[in-house]
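To keep things clear, I will list the structure first and then write my remarks on it.
For this view, one protein chain was removed and the others were kept in their places.
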Amino acid sequence: MSKRLIWRKGVNAVMLTVTGVFTAVTVAFLFLILGFLVYYGGRSLDWNFFTKLPLSAGETGGGMANAILGSLEIVAVAALIGLPIGFFAGVYLSEFEDKVFASVVRYVSDLLNGIPSIVVGLLAWGLLVVPMRQFSGVAGSIALSVMLIPIVARQTEQFLREVPNSLREGALALGATKWRMVATVVVPAGSKGILTGMILGVARISGESAPLLFTAFNNQFWNGSITQPTASLPVMIYFRALSAYDDWHRQAWAAGLVLIGGVLTANILARLVLAKGVSVPRG
Amino acid sequence: MKRRLLTCGVLLAAGASIAAAQKINAAGATFPAAIYQTWFEQYHKLHPGIEINYQSIGSGGGIAQLTGGTVDFGASDMPMTDDQLSKLKVKAFHFPTVLGAVVPTYNIPGVSADLKFTPESLAGIFLGTITKWNDSRLTKDNPGVKFPNEEIQVVHRSEGSGTTFVWTDYLSKVSPEWKSKVGANTSVSWPVGLGGRGNEGVAGLLKQTPNSIGYVELVWAAQNKLATGLVKNAAGNFVKAGVESVTEAAAGAAKEIPADFRISITNAPGKQAFPISSFTYLLIPSKIPDAAKTDAIKGFLQWMLADGQKYAAGLYYAPLPKEIVAKETRQIAQINAPGAPAGKGK
Partner (left out) sequence: MATPLVVETPVIRRRTQTGDIVARWVVTVFAAVILFVTALIVYQLWIGSEPSRLKSGFAFLTSSKWNPVTEEFGALPFIYGTVVTSVLALLISVPLGVGAAIYLAELAPAGLSNGLTFLVELLAAIPSVIYGLLGFLTVVPLMRSYVEPFLKSALGFLPLFKGPSFGVGFLTAGVVLSIMTVPYIISVSRESLLAVPREQREAALALGATRWEATWQVVVPYAKLGIFGSIFLSLARALGETMAVTMVIGNDPKISASLLAPGYSIAAVVANEFSEATGAIYQAALVELGLVLFVLTILINAVARLMIVATTRKGSKRS
């Protein structure tokens, strides 16, 4: 073997190692983050956390029960609004596209996806908080739904496009109208991917804190109505983490663990759906 | 199955009772947040139908939200200026609630003694002219204390804060250099330092950062076991902040306080008066369109002026002087007083 070849093989081995190490470092970050959350959060999770309301500064034993419920409420309403809009927009882009309009919609959808969440919060503030003269959970939901729409639209379009044309033509050949074909053949065929996109989208927005800061605001009591300020886990984590009380720090860790548990579970679930498939029976 | 039905039933009932509760939203100062949160919790226990949701976002936030109409009442340590009052759609009353002290709070590893600060040394630190802990201007007032040869890490508020107003108001009174360079307000252009969010955030940064100094309301330092310093008052004595020294600072105010209760008591005369003391206020609209809300708010104010004051000392605040309580009780009656049209509200 010539010297040059040895050198080249050496470089090959070194770079394999270096890039492998880079990958390992990146993956290590994930485990570090999870590790910290499980360690600090796990120690702080107790029954109080899930059942009690937040107590005033300095008192121990409070919890974030209302924030957990509030997060669920806000995200549920956001999903109710954002999922249908995103889904139908995706159907349009894949099945009904007009050349120019569709490319404009696609471009703007990517734009919307990239808008910082704090700017979306400003939108919801101007749209709802100011005229209603009140902070409300629903304003937070609107902000989150705006973030959800482009995610779901893109995923829906992508997975509908992957449905083979032969299915479409088969349905048409049998005499189906276009919308029937889309509804009963194409969508069910792409349902795995669409569902994945929806789960991922909802997981993504449930962790957002910035758009809720001046829309849903915060609340120390149970959130009776979505038109009142509503506590949420991400916002509570923010406020508690920055404080000086050890008890509040513990609660922030616990909340972080609960939040990440939910988000990661949803992510893993989504990928399982995609891999194994939850088949929707044809209508 | 039965258990599920039971849970549903309980949740529905809870939901119904929640729906029936009188919900009031308030926001503002972090200075009195410790006692306000206790008060609203206690009041809710006494009157389960009334929920006062108070968010401590800073005095600036309290004034802004009140002006925007997004809260039912606000809270601020700094009395609203004429300019701010003119921007309100509905005139607001100031209701002093308690007295508190803003204390120089520090975290110097190895130094557990109570440090003595003169007005000049505080101004110097926050102006950035005194940069090291072992500066002679600090050591001369604290003989016997071993200061480290470390840079002073200043911490201040990042948002509009009544606590900042009290602190800068005091510094403006005692340091002409501060007054001309920085001035007094809820939000100023700080020459040096990090910004923390709320009294809570400043305390959090102080606890974490060695060789740091900041200013917080007394309860935040006490509850977080942070060291606080003595300040030299107008009479020349180094005084520690506490219920007595704050009460003494307010002694003159009881007589001099104007009818709208807007007053500054920093650098007050008095042998053992703590020079960085302040009233803190609830900002209540003079006309509240919702009758049930008005009753709830009035009821709370009456409770606050009587039983509420008992909670003050335990949280390091000083209760209001009796003369002021009497004057405020009369002001409560002026809310929604007949004879004037109801304000443009929700």
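Chains: A and B, in written order; residue numbering restarts at 1 for each.
Here is the rule we use: a residue touches a chain if its C-beta (ideal position, glycine included) is under 8 Å from a C-beta of that chain, and two chains touch if they have at least 3 such contacts.
Here the structure is a predicted model, which means the values were calculated and not measured.
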Chains in view touching the one left out: A, B
Touching residue (missing chain; options B:Gln22, B:Gln42 or B:Gln84): B:Gln84
Residue, one of A:Leu45, A:Val182, A:Ala231 or A:Val273, that touches the chain absent here: A:Val182
For chain B, residues in touch with the removed chain: 27, 57-58, 60-65, 67, 84, 87, 151, 153, 158-160, 183, 185-190, 193-197, 205, 208-209, 211
Contact set of chain A toward the excluded chain (per top definition): 8-9, 11-12, 15-16, 18-20, 22-23, 25-27, 29-30, 33, 36-37, 40, 84-85, 88-89, 91-93, 95-96, 101-102, 104-105, 107-112, 114-120, 122-123, 125-127, 146, 149-150, 153, 165-166, 169, 173, 175, 177-180, 182, 200, 203-204, 207-210, 213-214, 217, 234, 237-238, 241-242, 249, 252-253, 256, 259-260, 263-264, 267-268, 271
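Going forward, only the chains that are shown with their structure count from here on.
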Distance from the mean Cα position of chain B to that of chain A, given in whole angstrom: 38
Interface residues, chain B side, partner chain A - complex: 14-15, 18-19, 21, 23, 25, 27, 33-34, 37-38, 40-41, 44, 51, 53-55, 68-70, 196-198, 200-201, 203-204, 206-207, 219-220, 223-224, 226, 346
Partner chain B, residues of chain A touching it in the complex: 55-58, 129-130, 133-135, 217-222, 224-225, 228-229, 239, 242-245, 248
